[in-house]
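A single protein chain has been omitted from the complex, and every remaining protein chain is retained in its original position.
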Amino acid sequence: MLDYVISKYNFWIYIILMMIGLYAMIGKKNLVKKLIGMNVFQSAIILFYVSIGVKAGATVPILSGHGHGHEAIDVASYINPLPHVLMLTAIVVSIATTGIALATLILIYRKYNTLEEDEILKIRKETGA
Amino acid sequence: MKVIALIAVIMTGALLIYGVEDMPGWGDPNSPASSYVSPQYIQEATEKTATPNIVTAVLADYRSYDTMGETVVVFTAAIGCILMLRKKRNGEGG
Amino acid sequence: MMTKQSDDVIVKTLSRLLIPFMQIYALYVIAHGHYSPGGGFQGGVILGASLILLVITYGLDNALRKMSEKLNTILCSTGVFIYAGIGALCLVLGGNFLDYAELDPILHVGIAQARSLGILGVEVGVGITVMAAMASIFLDIATGGLPSSKEKNIQGKRA
Amino acid sequence: MADQFAALIIVVPLIASLFVPVFGWWKKKLCYPWVVAVLVIPLISSLSVLNTVMTTGKFSYRLGGWAPPWGIEYMLDHLSAFVLVIVSSISLIVAIYSKKSVEDNLPEKTVPFYTLFLLLVTGLMGIVITGDVFNLFVFLEISALSCYALIAIGEEGAPMATFNYIIIGTIGACFYLLGIGYLYIATGSLNMADLANILPDLYHSKVILVAFAFFTVGLAIKAGLFPLHTWLPDAYCTAPSAVSALIAPLMTKVAAYVMIRLMFTVFQPNFSVNMVPVMPILGWLSVMAIFWGGIKALAQTDLKRMLVYVVVAEVGYIVIGVSVANRMGLTGAILHIMNDAVMMACLFLVVGAILYKTGTREIHQLRHLNKKMPFTMAAFTITALSMCGIPPACGFFSKWYLILGTIEAGQWVWAAALLCSSLINAVLFFRVIECAYLKPMEPAYALNGGETKHEEIQRDEAPLTMLVPIVIMAAGVILLGIFSGKIISSVIQFAVPASF
Amino acid sequence: MEVTILVQATDESFEILEKARERSRDVLDIAARLTSESQSVQRKRVEAIFKGARQTKTEITRFAATFIILFGSWLLLSGHYDLFHISIGVLCCGLVSHATHDLLFANPRAGDMRVIVKRFITYIPWLLYQIVLSNMHVVRLALGPRNLLDPKIIQFKTKLESDISMVTLANSITLTPGTITVDIRDGVYYVHAVSKKTAEDLMTGEMEDRIAHIFMEADHVYVQDTLDMAPVFVALK
Amino acid sequence: MIWQLDLILCLFIIICAIAAINVKDLLAAVIILGAYSFFMCLLWTEMGAVDVAFTEASVGAGVGTVLFIAAVSKTKRRSKD
Partner (left out) sequence: MDVLYSSRPLWAVLVSMIAAFLILATGEKNRNIRESWTIMAALAKFLIVFSMVPVILQGKVIEYTIVTFYPGLLLQFRIDAFGMLFGVIASSLWIATSFYSIGYVRGLNEHAQTRYFFAFAMCLSSTIGIAFSANLLTFLVFYEILTIATYPLVIHKESKEGIMGGRKYLAYTLTAGCVLLFAIGMIYYMTGTLDFKAGGFMAGSGSSTVLIMLFAMLIFGFGVKAGIMPMHEWLPTAMVAPTPVSALLHAVAVVKAGVFGCLRVILYVFGPGLLHDLGIWLIMAYIASFTIVVAGFLALGQDHLKRRLAFSTINNLAMIVLGAALLTKSSMTGGIIHMANHAFMKITLFFCAGAIHVKMHKDYVSQLDGLGRQMPLTMGAFAIGAIGLSGIPPMSGFISKWFLCLGALEANQIIFLFVFMTSAMLDVAFFFPIIYNSFFKKPMDDVAPHFDEAPMFMVIPLVITALLSIVFGIVPDAFFRFFSLTSLAVQNIMGVG
């Protein structure tokens, strides 16, 4: 059992991080906190993907010798590049989302002068909007 | 809200942990992810694209359509921020 | 606020000295994405960061003189256009979309090299877009999209 | 050359969107004609793709010329070509419509608005056309981001609605991403067709099960299925009219499309239906969606808000069609994707036109609208009838297949929900129609004398750029109903998985 | 004969120099006060940087200098020395130096680069030595009796003018253990010193003088330059 | 792969994540988020994903943090939870 837990510890880490992020996204009332949670959440997923790519005993997927070598390339000695590629995209998406969300945040602050969800809801109820 | 969050989190977490059980071990070179599509990238990418950095080769050639999408995402975010926030700055508008 | 000129000599001077090196490093990252970690996106972010640094230290107005918002927006779309344009060029040359091998008839360097060049061109496009986009997003968020004078008025009213 | 049309579908609006800022720099007024002109090309391309698919069967388009599991490909079969045509035609119509609405509400923001409009269209079409699960995620995000920004510039309360949308939408997208990750770790592939080949051997793996669960939840969030719909009403309601006319018909439908795609193409129906208990859950959730949406809609006095809740209910329809998992039900679901897109587009266009002309959306303030805006109201009425399932408008036919599906599956309650929903819709829409056409406020009609007193009400119809799209959509509602047989026999029956 | 004339001339010039030095010291004092007193002067100078209100000649030299420095760093980074990469490097450096030549060499008073670089290099060992010294001092403080610790913020007015020299000073102070530059405001340094000795060391102004020497600034420029020139004249004599 | 380093990094990451969502001062939370990103990118480097790490360093720890700070400085710094 312990072996099992230890052998996959990176997955546990990512699950814990994801849960922290998800909890912040749903449970926190402050909007900035929600966004922080969102970032944690997304990077946890990225961690998961990166973990997929790991190959024991392999090195970074950059071939030395300018790639003109005609000798057979040992696949086992290079880490799986595909998850990295995907995650580059995912990181970009996450920063773009954050940017849009922060812009929305400023619009919200301009309107309600607060960033606490419950206060905003109260204001909205009062104004009937 | 907090309770709902907690429930959602615990449910998701349980599901994730449930799924982990059948996953290949960490760093296993024979896992499907490492043995199905990616070996060919490692073997032929450098030769076919003259790019030793396989990540770059895959990013900008094999899956360049993805990367174009990614660029468009960034572009979208920029235009989105302009749309949401920007007012005319003295005589100069985006 | 973040878009006013900094009063701190140290920050200002250091950033003044740092920015050119940041930029050259960013360009290096873009150009050497083939051989080392990095590429258009990372380089673009660093370039964008250098612009952001400029805004933070020297103030919005000074920075805008260097890179107007209009130019910024247009650069942003230019980057994507370079990318999609290279793809469309392949389409025009008779191949599939983004099939850089089709660029060979123009470049005369062999298919692998053509692909390599295609990658480079694409990375440059990504870099430009990301740079302009990062700067633009930062500007919009940091100023709230308003001219600095107006922003001050609004802040005054709040208080 | 014909298959290069597939590339044009994405490339043209994308490149066109890049030129919008340039035009804005030069001359603002050029944006609108440019957008409209450009959106014609994807429509033509997707029609040609549909034609190719119909004549020669499904084909794929390799991007970058790389073979599928390594490169990305477009997957063009009956289903995607069909949805593509829907997306491109509705976006064209809404683009035509948007002129006055944008000039009126967002005069300063024309340029970024149209840029994002085109990007949103690009994103939606990219979702539909792609044959790669990760690529789908990227385009999902393009559409989502542009959608967030477009919604946020709406009326009072829009930013908060957008923020909620961003948070929940991101959770949805991330769940989808997580699903991809789980699939990838188990199979090593990202290509849909390839996955479909590999997966059957792995159906007993827990990883696949979890992946499926995350896909379902993520897409249910994106589609606004019942307990996960909370972002939807506020966001759609507060968005500017041209925007809600685009997203209300398309966003949820495209998510539903992805759901169908994943459940029946990537996973085999055999797995989705028999090996996981997801179908009944989805079905019951959609039943709740239908009732909840209907009841909430009944409680609204604001026309647009009412429609927004109807959207929630309509998502339930499609998902019911998916979850009965038989030929009839799925035919109904796919047909309803089209019908509902057309109907919702028409309704939201009408609401936008009413708002533009009268400045109100309150139902009880719509009196005499039949005199003021006869064509608009006629379009509204036709679509409303369609929503209630009155033939020959298209709503009837999709409902018919959905009910056949539920009957075949032996799900009586679901069938009852569908039937009740059309009754609820009838109440909803006839309430509006009564307000608009009749004069219920006036004292009881004297039995002995004809009414002679006529208030002279000037006709004050919406401008032509709004009216034409509305009329086209209303005509579409009828025509699609009349020709639904043709559509089913030539397209949809091939889009339904063969194993049904 | 000619030599005597030369010597006389030198003597005269020394006198003139002496006078000029005294006069210029007054003038520079006033100028420095003005500079430091008004923030607007500072701001104007920065604005001048961006307005690019300078002659073309300096523009070109500045561009060239930036280009060379940047290209040097490019070559250091790159590691690929084929024609293709070099030409890309040239292109990139050209672009960046076009965009930023007014940043790297912003100070209009910057003196001869060669001299500055040479002096800066000689400054570094001294600084290292100082760092070692004060390190030992701090170690003694840390291990020794507590009463030696006397943390306080001291402030002094600097005679340095250019921002680059001020920053160098500030960083040198910070690098030296026991002292940290908190802020520079209107030409006044606010430095946190950990003990009396470190404060006193700082107040001697040696470091400041040396830095002024490097950047050929303040009155120190003239004094030191004259002193530097003297051996030449003597030799000539 | 040095498991001690891994462990320490993971520990730091989790601590940072928890701290980031619990600190009441938003500016501090944002900075902690930056630190979180930074540790994350260290972890990734250590896993061999240099490109991803590089990107995360420039994006998550760099521009992302700056954007957050900009937004926080535009709005309220205190949070109730």
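By written order: A, B, C, D, E and F. Residues from 1 in each chain.
Following the convention adopted for this analysis, contacts are C-beta pairs under 8 Å (C-beta built on N, C-alpha and C of every residue); 3 or more make two chains touch, one makes a residue touch a chain.
Remember, it's a predicted structure, so these values are computed and weren't measured experimentally.
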item	value
Contacts of the hidden chain among displayed chains	D
Residue, one of D:325, D:388, D:432 or D:477, that touches the chain absent here	D:388
Among D:37, D:67, D:281 or D:423, residue touching the chain not depicted	D:423
Touch criterion as defined above, residue of D:403, D:477 or D:491 at the omitted chain	D:403
Residues of chain D in contact with the chain not shown	385, 388-392, 396-397, 399-400, 403-404, 406-408, 415-416, 419-420, 422-423, 426, 430, 434, 438-440, 442-445, 447-452, 454, 482-486, 488-489, 493
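Following the convention adopted for this analysis, only the chains that are shown with their structure count from here on.
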item	value
Most distant chain from chain E by Cα centroid	D
More contacts between chains, A-D or C-F	A-D
Inter-chain centre distance, chain A versus chain F - centres from mean C-alpha coordinates, in Å	11
Between chain F and chain D, distance of the C-alpha-averaged centres to the nearest whole Å	38
Chain B and chain D, separation of their C-alpha mean positions in angstrom	26
Of all residues in chain F, the ones touching two or more other chains	1, 50-51, 55, 59, 63, 67, 70-71, 74
Multi-chain contact residues (two or more partners), chain D	14, 18, 21, 63-64, 115, 134, 138, 141, 145, 148-149, 152, 178, 184-185, 190
Parts of chain C lying in touch with chain D, wherever the complex brings them together	70, 73-74, 76-78, 80-81, 84-85, 87-88, 91, 95-102
Residues of chain A touching chain B in the complex	7-12, 15, 18-19, 22-23, 26-27, 29, 51-58, 61-67, 72-73, 75-76, 78, 80-86, 88-89, 92-93, 95-97, 99-100, 103-104, 106-107
Chain B-facing residues of chain D, complex	14, 18, 21, 24, 63-64, 66, 69-72, 108-109, 111-113, 115-116, 119, 122-123, 126, 132, 134-135, 138-139, 141-142, 145-146, 148-150, 152-153, 178, 182, 184-190, 198, 205-207, 209-211, 213-214
